[in-house]
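Here the structure comes first, spelled out in structure tokens, and everything after it is commentary.
A protein chain is absent from this complex, but the other protein chains hold their places.
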Amino acid sequence: MTDWSPASLFWAVVIFLLINAFACLWRGLAGPTLPDRILAVNVIGTKTMVVLVLLGLAREQGIWLDVALVYGLLSFTVTLVASRLLETGLLKGAWRD
Amino acid sequence: MKTVRRWVQLSIALWLFWLVLAMPLDLSDLFWGLAVAGLAGLGASFFLWRRQAPGLGARNLAGLIFHVFDLVRLIVPAALQVARVVLDPSLPVQPRIIVYKTLLRGELERVTLANTITLTPGTHCVDLDGDRITVHCLAPSFADALVDGRVERRILRSLGISQADD
Amino acid sequence: MLAAVHALIVSFLVIAGAAFFFIGTLGLLRFPDFYTRVHAVTKCDALGAGLVLLGLAIWSGPDGEGVRIMALIALLLLSSPTAGHALARAAFRTGLQPWTREDGDESD
Partner (left out) sequence: MNARRRTARILAFALLAALAGPLIHGVLQLPAPGSADAPAHANVTANYVERGAESGGAENLVTGVLLNFRALDTFGEVIVIFTAWLAAAAVAGAVSETGRRAIPVSPVVDYVIRALGPFIAAFALFVIVNGHVLPGGGFQGGVVLGAMLILLSLVLGPAPVAGAFSARHWAWLRATGVLVFAATAVIGLALTGHLFGLPAEPVLRKSLMIVLELGIGIGGGAVLAGLFFAVSGVQRS
């Protein structure tokens, strides 16, 4: 018990999250509406960020945390910009013709 | 004068943020942090916040952190409820849109309320326009805590704001 | 003993977070329309990522990494509901109709 470390658990969680991310990818492909696709991309971004932190700790690479921070920030920006473009009509959804 | 004071306060906050990022500190970090914090603070307080600054002081910030811990008591039971809905094979959802008039007046309070609604399982803030909040709920019962004003009272208490002096 | 309790708390938080991620994925795939999906996703992602990251912050202790992970949690708690709200508002303002049980089927 004493020589067991959660670090081995981290790898399992990484694989689990990646499977989840691929499942979300299906929603990104299937849609059916544009917001659904943007949402799927946003969700995959969050999972990737957590995976980066997990991998950084499991492999003892502290600098991956900064990569995760940048990734999270960019994922946030992408969602906000995409919704704004949708809102102002630059991106067009199929439900308004 | 007010702008300069805001600049100094923001720069101190940014400097602390820098020191957190650069955690194993050495002397050059202190210097670079101060330079960058001063510069970013200058840009924010004289350019970005010229029209309207976010009314966020040290007291409100502490209140926000308290509010996050307070939120956990609200979120966890509701999250389990939603988990039950998702796992149920028949998917018993009855989505509704309700429009709610909030009593909160400040910008900070309203935005906190909107994000609290979004984070609380079962309700999602779709629009915020003046004091009208459009909420999408998975089932009408999820909005009970919002409609009877419990959420708003919690926010006011956490942020340490009494409605009268606003 | 203390190390074992520490490891146990960390494992519990990480596994609970992963479970919430799974519920979020399930919601994204199962719910009938965009608005209900955005429900499932924003909460479960914020809560799941928050729990996993909290576990990791406890695991790495209050040195540089733990503090940086806490900064990441703060960003997440702010960005996740904001992004979800922005997307839902964009859809709502451009006239995407929400699904209701009376309609019987999907309205898109």
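When the chains are written out, they are named A, B and C in that same order, and each has its own residue count from 1.
Methods note: contacts are C-beta pairs under 8 Å (C-beta built on N, C-alpha and C of every residue); 3 or more make two chains touch, one makes a residue touch a chain.
What you see is a predicted model; the values in this text were computed from it and never measured.
Student: Considering the full assembly, with which of the depicted chains is the omitted chain in contact?
Tutor: Answer for the hidden chain's contacts among shown chains: A, B, C.
Student: Touching the absent chain in the whole complex: find that residue among B:L30, B:I97 or B:V111.
Tutor: Only one of B:L30, B:I97 or B:V111 touches the chain omitted from view, namely B:V111.
Student: Tell me which stretches of subunit A touch the chain missing from the display.
Tutor: 63, 66-67, 69-70, 73-74, 77, 80-81, 84-85, 87-90, 92
Student: Which parts of subunit B face the unshown chain closely enough to count as touching?
Tutor: Contacting residues on subunit B, toward the hidden partner: 10, 14, 17-18, 21-22, 32, 36-37, 39-41, 43-44, 47-49, 51-54, 56, 107-108, 110-111, 114-115, 125, 127-129.
Student: Given the full complex, what residues of subunit C touch the hidden partner chain?
Tutor: Here the touching residues of subunit C are 78-79, 82, 85-86, 89, 93.
Just so we're on the same page, only the chains that are shown with their structure count from here on.
Student: Averaging only over C-alpha atoms, locate the centres of subunit A and subunit C and give their separation in whole Å.
Tutor: The separation of the two C-alpha centroids amounts to 10 Å.
Student: Where in subunit B do residues touch two or more other chains at once?
Tutor: Where subunit B meets two or more other chains at a single residue, that happens at 21.
Student: Which parts of subunit A, given as residue numbers and ranges, touch two or more other chains?
Tutor: 66, in rising order.
Student: How about subunit C: which of its residues touch subunit B in the complex?
Tutor: Per the stated touch rule, the residues are 20, 23, 26-27, 30-33, 35-36, 38-40, 42-44, 46-47, 63-65, 67-68, 71, 77-78, 80-82, 84-85, 88-89, 92-93, 98-101.
Student: Under the definition above, what is the set of subunit B residues touching subunit C in their complex?
Tutor: Per the touch definition, subunit B meets subunit C at residues 17, 20-21, 23-24, 68, 75, 79, 82-83, 86-87, 91, 93-97, 114-115, 118-122, 124-128, 134, 136, 138.
Student: Can you list the residues on subunit A that touch subunit C in the complex?
Tutor: Contacts found on subunit A: 1-2, 4-6, 9-10, 13, 16-17, 20, 23-24, 26-27, 32-33, 35-36, 38-40, 42-43, 46-47, 49-50, 53-54, 57, 62, 65-66, 68-69, 72-73, 76, 79-80, 82-84, 86-87, 89, 93-96.
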